[in-house]
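Read the structure below first, then the notes.
Rest of the complex left out; these chains stay put.
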Amino acid sequence: MKEEGIELIKDGKRLDGRGFDELRPIKIEVGVLKRADGSCYFELGDNKVIAAVYGPREMHPRHAQDAKMAVLKYRYNMAPFSVDERKRPGPDRRSVEISKVSREALEPVIIKEFYPKTEIDVYVEILQSDAGTRTAGINAASVALADAGIPMKDLVSSVAVGKIDGEVVLDLNAVEDNYGEADMPIAMIARRNTITALQMDGRMTKDEFEKGLKLAMNACQQIYELQRTALIERYSEM
Amino acid sequence: MGLEIMDDVRRDYIYNLVRRGKREDGRGFQDYREIKVEKGIIKKAEGSARVKIGNTEVLVGVKLEPGEPFPDSPDKGVIITNAELVPLASPEFEPGPPNEDSVQLARVVDRGIRGSEAIDLSKLCIEEGEKVWIVFIDIHVLDNDGNLVDAAALGAIASLLNLRMPAERYGLSGEGEEMIPLQDKPVAVTMVDIGGEILVDPNYNEEKAAVSGLTVISNTDGTISGMQKYGREGLKEEKVSEMVEMGIEKADELRQRFL
């Protein structure tokens, strides 16, 4: 959203050769960590993220416990070397906001009533960042929660759409994000057309919004299938 | 424990009202509470406004200070938006550094102003690559009776409407008390879903009772310049579309009446 003057679409194709409705390559690995109760490694183009789930486990301090259900926590964190200019370790405002939005993206599918007084911790580490880390993190976390055996109504899938050179396109990469006109990360329960997270930066018309929403819904369906396949493979191995 | 029971009671009360087509304070589902906007009430600030939406009260002050530009935009001013949920404003707010609620409040307001390009940042350059104006938008919440976002966003844009450059104070040449013209007037409209109904401008009890909501920030030309979904439950796609449409419409009303 910062600068103009770069042509992001040439001959109907994006700079990395993708069509407007095309996702970057996705790679999913389930159960990659030993200590965590559940884990997932997720690649989306040059984004590399890993999610771990711990719990349900006893919650501290006690007065923060919920007597009726488990408390879900989510921590999005960038490795210092994941970006061009080294990121200082520790939470900043951006990561605090993303953590909140991502937690709310996942809460609708988790059956928290099964484990009162406990907490379920989701930790997402961004190892390499190239625009789209929050959506990659939600996708990874959703699979890691399933891998941890947390009871869930469904999986959550997430992707961003945006506007570049006046066109609504799917899954912006870093250059498109920097020089584009709008970015809209979305998370949804793909099989129910239910949106669990939605943010928008930049500027777009209502029609562009609607078009973007449709693109995102289709893409989330695709991502859902990949998540499901990865989980099935994992359990057929075991 | 007692408090949790109160939460349940309140939720039931609000839902029952809505089922009967009513709201706690007698409004229609799409009505705002009474809104008051007072501009320029803090002399020490370069721009300021006090906004009341019902009992919710927010004070926004804007300060300008010379500072360094970002390396990737050497000829542009910088906007820093900050929100303080001071414990004076609610029994639930605690002293301490910004938490996820105050960070989100600040970032949603910030996103609307940035996305709409309300401020022409290139007008805030003092010396390219060396010195630009930093615009600090400070949101100070005084009384939280729900829907802080709309009040804060309205306060922010109202403050910017009477912004003066304090060039003299910093010994900077020229334009003295020059006003900074705004390019747009983004307005935030927040809605919640309660039992399938869309309620505009939720008060505190409605906010607590609702499980999902959406803020839509839109501009003079009807384009959207920011959105944020809230809450621990999802929203159906068609409900989101409906809210976006309603948000744009209500924003237009507010803009004409108060800005």
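The chains carry the letters A and B, assigned in the order they are written, with residues numbered from 1 in each.
We take it that a residue touches a chain if its C-beta (ideal position, glycine included) is under 8 Å from a C-beta of that chain, and two chains touch if they have at least 3 such contacts.
What you see is a predicted model, and the numbers here were worked out from it, not measured in a lab.
When all copies in the structure file are counted, the labelled protein chains give the formula A x3, B x3.
Criterion: only the chains that are shown with their structure count from here on.
With each centre defined as the average position of its C-alpha atoms, the distance from chain A to chain B rounds to 26 Å. In the complex of the two chains, the chain B residues touching chain A come out as 1, 4, 72-73, 98-100, 103-104, 106-107, 111, 114-117, 214, 219, 222-237, 240-241, 244-245, 248. Partner chain B is touched in their complex by these residues of chain A: 1-3, 67-68, 93-94, 96-97, 99-101, 104, 107-108, 182, 184, 188-189, 192-206, 209-210, 213, 217.
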